[in-house]
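Excluded from the complex is one protein chain; the other protein chains are retained at their positions.
First chain written, first letter: the chains are A, B and C, and each begins at residue 1.
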Amino acid sequence: MTGNIPFLVVGVVFFLGLYAVLFERNMIKMAIGITLVEASANLLLIVLGYRFDGSIPVFTLAGEVKQMVLPTPQALTLTAIVIGLATSALLLSLIMMLYRHYGTLDVREIRRLRG
Amino acid sequence: MNWQIHLPALVLAIPLLGAFAAPLAGLGGKHIRNAWFIFISVVTTVLTMLLWQKVAAGGPAVYVLGGQAWNLTLPSGLTWPIRIVLEVDAFGAFMAVVGGIVALAGAFFSLRFMEKFSGLDKFVSLYFLLVTGMLGMELTGDLFNFFVFLEIASVASFGLVAFWRDRPEAVEASFKYMVISTVAAMMVLIAIGFLYGRYNAVNMAAVGQMLHMGYAEKIALVFLVIALAMKCGTVPMHMWTPDAYTEAPAGVTCLLVGVSQAALYGLFRVCFSLYGASLDSVVVPWTIIVMGVLSMFIGVSMAVIQKEIKRLMAYHSVSQIGYILLGLGVGLLALRDPQAMADYGFTAMKGGIYHIINYTVYKGLLFLTAGALYYAAGSRNLNELGGLARVMPQTTFMFVIAAAAIAGLPPFNGFVSKLLIYESTFAVYPILAVMALVTSVLTLASFVKVFQTAFLGPAKAKFAHVTEAPGSMILGMSILTVVIIGLTLFPTWALSHLVEPAAKALVDQAGYIAAVMGGGL
Amino acid sequence: MKPLSVVVRTICDIFMWFMAVYGAYIIIHGHITPGGGFQGGAVVATLIAFMLVSHGGEKMVSFVRTGMYSAAETTGLLLFICAGFFGIATTFFYNFLAKQGGLFGSTVPLGANSGVLNSSGTIALMNMGVGLEVIGGLSLIIYFMFRGIRLHVETGSEETGHDR
Partner (left out) sequence: MKKKVLFMIAILVVAGTLWGALERVHPFGEPARAPMDDYYLQNAQEERAVNNIVTAIVFDYRGFDTLGEAAVLFTAVCSVLALFRKGGGHQ
């Protein structure tokens, strides 16, 4: 049970991120929430691929290796991290643009589109 | 051996190459860039059609990226794929053709529509990336690859929605869309992580073969359904749809319609091919049906009160997505019962899938005509427009055709698909068919309103200088008009050649798995 | 942004080139040691961030030639996708260089070893392509996001669609 704490961390980080996205009013904090959700997804993949006593899956100067951790989640996470980075960059740019147009970071005041 | 075996990869690689080389083409000036834009769009569309032809003739096409041979899905002695496999069955090829057509129409339309703005190199790149993302979602047979293409399509559409960056509404719409869409994409990733952890595979066919319904699988299914429903804009999560569709440039909106269909494709691929037979409860089909009915009704009732022409049409697309969800949800409900499938399920699926092509084509055309109005008259407000039928006869003609098709007036293609949906849903629960009928009537009412206020009435002095939209925009619209008229004139051909194979392929989970896993094990 | 003190500027002037070399090392050795195109590219792109923080915005804007970074980005991407296209005699993305004896074509001993630089076929090529792309892309993002802060001062023309 306690050995599965990493899974609990994934759940907590995911829902903290979701909380920030849903209930925060500052757009920067919403962006932080989105990056938290991304972090939890990446953490989940890494956690799923861990094997006890596993070393990194690289053979260069590896020495005596019993077993290695699963490599696929690491590859998937690399892809997901870059995607997350790209999304964050664009999100922050959009927030900069919104700030310029509306003069505020409060998401409640940014509502020209409605109905 | 010929080059056609490489079609599934080429359909994705060509627009991607087009996007990467667009900055180079932009160096050569306006004409080279436009030529590149049109050339790659035409090539992509032709390739999707060839792919469809190949799949229609020879069954599901697989393509192993980077493998020793294109069809070596399982390397010697293995029982699971180790590489990314593109898998195109009749449904995927059908969706790709639909996407290719709207992409071509949007490209022709955007040539003149975007002409006076700066940053067009970026526009061309983003447009091709959006096309790639859409086609990739429809052709891939790999869960993680699906996620990657989902992200390409999403990020490209954020950029394109906010392309008129000095318009506060556009940036706001893009931000809203981005928040919802990114969270949805991460939920897809987490669900993929669950399935990977359980089965140590990310190939859809491999996971589908091994899948046993358990707690983790249920959570993954919930995540996937919620996330993909968010992406295609059904009712509880539809807030972004009207904003993004309204604020994007018209040619892009036309393509965004295709992208929402790709998300819908993902939803049904997950429900039918990934979970399929192991989906033992009726909760998921009923969720989809209820979402569909709510989308239909709420979408259309919001649309009736809109003043802005593109926003009105955007709410109609929420409502039309509802029809598709209703049809395919009923099909999913009947999936485990061969009797029910023969009685009404398959008809519903045919109706839903036929509605996908109809909806994409006429909704794309409607957005393009709205864009042409906007371009010529400089306004999208229905209270200001009026009497434009005199000065824009061709646009008016195409608008009438599209509006008649979306309202389901009898000779047009929208009528056929809606009739199939009414028939089959009546067998499940008459109230569903009644709701669909009411929605259809309200749709007709609201388009009559648009036609009357924008096109009919006395000529306004303000619009005296308005002329017909330029030739390339008319060309883009007429591509879609020709498709609508073709589907109207030959509904039986479309049903038997386009729709029925697609519906059969969607139901046939074993066939989808066997195409990759070789039927063994 | 204002420039920082002379100590910081001097240290940054020296160390940002070490960063660049270290990033290049990570890119080139992507198939041997942990790392690769993305990671190395990100390290090299910190050069621009260093410059921005230590020397301030004016110096950074005058230092950066966006055309060069765009060129690096496009070159990297085209290198990447062409490495995929060249394999199409077998399949798209086929690793046609691995173990062929030529460029990046040597074999490696099995199990733990000290690594052979000239191995792994298109993997190394693609690493370099991606590395170039990431260097160009991230630098451009930093540059344009910084310039975006001052954009409203620079430009007067509006792009708001067809109605205003």
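The rule is simple: a contact is a pair of C-beta atoms (placed from the backbone, for glycine too) under 8 Å apart; a residue touches a chain by one contact, two chains touch by 3 or more.
The model shown is predicted, which means the values in this text are computed figures rather than measured ones.
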Contact set (omitted chain vs shown chains) is A, B, C
Missing-chain contact among B:Ile14, B:Val55, B:Leu111 or B:Leu129 belongs to B:Leu129
Filtering C:Cys12, C:Val43 or C:Leu140 for touch with the omitted chain leaves C:Leu140
Sole contact to the chain not displayed, among A:Val21, A:Leu36, A:Val82 or A:Leu113 | A:Val82
Identify the residues of chain A touching the omitted chain, counting contacts across the whole complex.
-> 3-8, 10-12, 14-16, 19, 23, 44, 47-52, 57-60, 68, 70-72, 74-76, 78-79, 82-83, 85-87, 89-90, 93-94, 97
Positions on chain B contacted by the hidden chain, ascending = 16, 19-20, 65-66, 78-80, 82-84, 116-119, 122-123, 125-126, 129, 132, 136, 144-145, 148-149, 151-152, 155-156, 158-159, 162-163, 165-166, 194, 197-198, 200-201, 214-216, 219
Missing-chain contacts on chain C, rising order, are 30-34, 36, 38, 73, 76-77, 80-81, 84, 93, 95, 98-99, 105-108, 110-111, 113, 115-116, 119-123, 126-127, 130, 133-134, 136-137, 140-141, 144-145, 147-148, 151, 154-155, 157-159
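Here is the rule we use: only the chains that are shown with their structure count from here on.
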Select, from A-C and B-C, the pair of chains that is joined by more C-beta pairs in contact.
-> B-C
Compute the distance, rounded to whole Å, between the mean C-alpha positions of chain A and chain B.
-> 28
Cα centroid separation between chain A and chain C, in whole Å?
-> 22
Centre-of-Cα separation between chain C and chain B, whole angstrom = 35
Listed in rising order, chain C residues that touch 2 or more other chains are none
Among the residues of chain B, which are close enough to touch at least two other chains?
-> 165
Enumerate the contact residues on chain A facing chain C in the complex.
-> 56, 58-65, 78, 82, 89, 92-93, 96-97, 100
Please give the residue numbers of chain C that touch chain A in the complex, ascending.
-> 32-34, 36, 38, 111-115, 141, 145, 148-149, 151-152
So in the complex, which bits of chain C are touching chain B?
-> 70, 73-74, 77-78, 81, 84-85, 87-88, 90-95, 158-164
